[in-house]
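Here the complex is missing a single protein chain, while all its other protein chains stay put.
On to chain A.
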Amino acid sequence: MSAPFRDMRLPGAFGVTLPEPDDFEFWRDQARALVQRDVPPDRVAWIEPGGAGDLFAGGRRRLPSPGADAPPVRASRAFVQLAKTAICHSDPERFALLYRLLWRMQGSPRLLEDGADPEVRRLDEMARAVRRDIHKMRAFVRFRLVEGGDGGAGEHYVAWFEPEHHILRANAGFFVRRFANMTWSILTPRGSLHWDRAVLEEGPPAQRSDAPAGDPTEELWRRYYASIFNPARLKVGAMLKEMPRKYWKNMPEAALIPELVAGAQSRESQMVAAGTLEMGERPTSLSAIDKAIHACRMCPIGLLDNRAVMGEGPRDAALMIVGEQPGDQEDLAGRPFVGPAGQLLDRHLERAGIDRRSAYVTNAVKHFKFVQRGKRRLHQTPTAKEVDICRWWLEGERELVQPRLVLAMGASAARGMLGKTVSISKVRGAPHPLEDGSELWVTAHPSYLLRLDGPAREEQSRLFDADLAAVKERLEELT
């Protein structure tokens, strides 16, 4: 190896050519010798391999050996650590900066603590940039299977990556530790690495065309990438900050980005439209709700040939009675509980001593759901989903009336109140506290009684009366 020190035109000046751009050990040995010989920073030119060394062309001269009394060279552990990292930076100035700091450190050993010093700051920035590049390489290297089966014997994975700094060697250990039992190569314009499950070899710089393109798994990965992102939260700036465009060309998923961003708006509105209509705030008066339900098409029931039926009763009723949905006659009259089931309910209420006119009477679902059979419209039970959607209105009524007690009749009404399906026989006859301090009671729907005869009907009528009596009693306690 040729002697590292050469004469320069300036008397007493030295040029040092590094054998490798990231060779810290070499730099350290030379720097130590220069400090010991008292060579000030402005007398040293540090030259990268293949760098502009001819500036200093001239005769060779060896540095004189340091005197026996040459002081030991001092460097803090923190400096050595930072320097090892910063030396991988691609700035040709790095060696000189390191030497200047080492030089200054001999007089002020705690120099590095002074983060406000511009040179310390620069070193810190360099080290940070290198660490970031190391991290991005760990993140954005994409292996492609080029030979053999996935994960099987004989497989070989190859990646192409373009680091910004001289980090390939510094990063090798990471990939060896992570992919110890895989055969892989990483190709870069600054050199290449090859691991065969036992030995790591360094190779010459490579070109993009040396690395294969495509891998069947990329299709899956791209689909994953496109699906895991939430179009309702588009934040392109945040993405670009962490994944700058310069990395995109080697990442199979990045090709999708423009399309994903462009489509996000419409995907988000589809997401919203698929569920609910954009309705803004819920109306804050009963009359406004009345108007709104007539226009409501949030669920398919609203699209049938029917009209909405609003609840009725005093605005400050202590009791709210909830049924399932308007029936044929209710739909025609535009009022709740006027058909046969309503008449039956009236008789039972009277028997229990509850004045229907003092209660707010309404339905879980505001429109009549039916199928047309000739001239007749046959009642159909709303689905859980329809009940959940219409709950938007029921809750609005309840918020305005603020009853102390709600009596839900039948499974749909109970779901409208609770958001879940319960079994009537299990929950009837006892209060269920609601979050606002009021109580829910659940009983059967009167139309259920209409469908029974004989002893079964008698039995159910008795149970219904018992529920109403309990409600009446509880209502008196509450009010």
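Rule of thumb we're sticking to: a residue touches a chain if its C-beta (ideal position, glycine included) is under 8 Å from a C-beta of that chain, and two chains touch if they have at least 3 such contacts; residues count from 1.
In the analysis below, contacts and distances are computed from a predicted model.
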item	value
Complex member absent from the view - protein name from UniProt, among "Alpha-ketoacid dehydrogenase subunit beta", "Oxidoreductase", "Sugar ABC transporter permease" or "Putative DNA modification/repair radical SAM protein"	"Putative DNA modification/repair radical SAM protein"
Given A:R74, A:R297 or A:K385, the one touching the chain that is not displayed	A:K385
Candidates A:A70, A:A213, A:A238 or A:A288 - the one touching the absent chain	A:A238
Residue among A:V73, A:A172, A:V261 or A:L332 touching the omitted chain	A:V261
Given A:A116, A:A153, A:V199 or A:L303, the one touching the chain that is not displayed	A:A116
On chain A, residues whose C-beta touches the chain left out of the figure	108, 110-111, 113-118, 121, 135, 138-145, 150-151, 157, 159, 174, 176-182, 215, 217, 219-221, 223-239, 242-243, 251, 253-254, 257, 260-261, 264, 268, 270-272, 274-276, 278-280, 298, 383-385, 388-392, 395, 418-420, 435
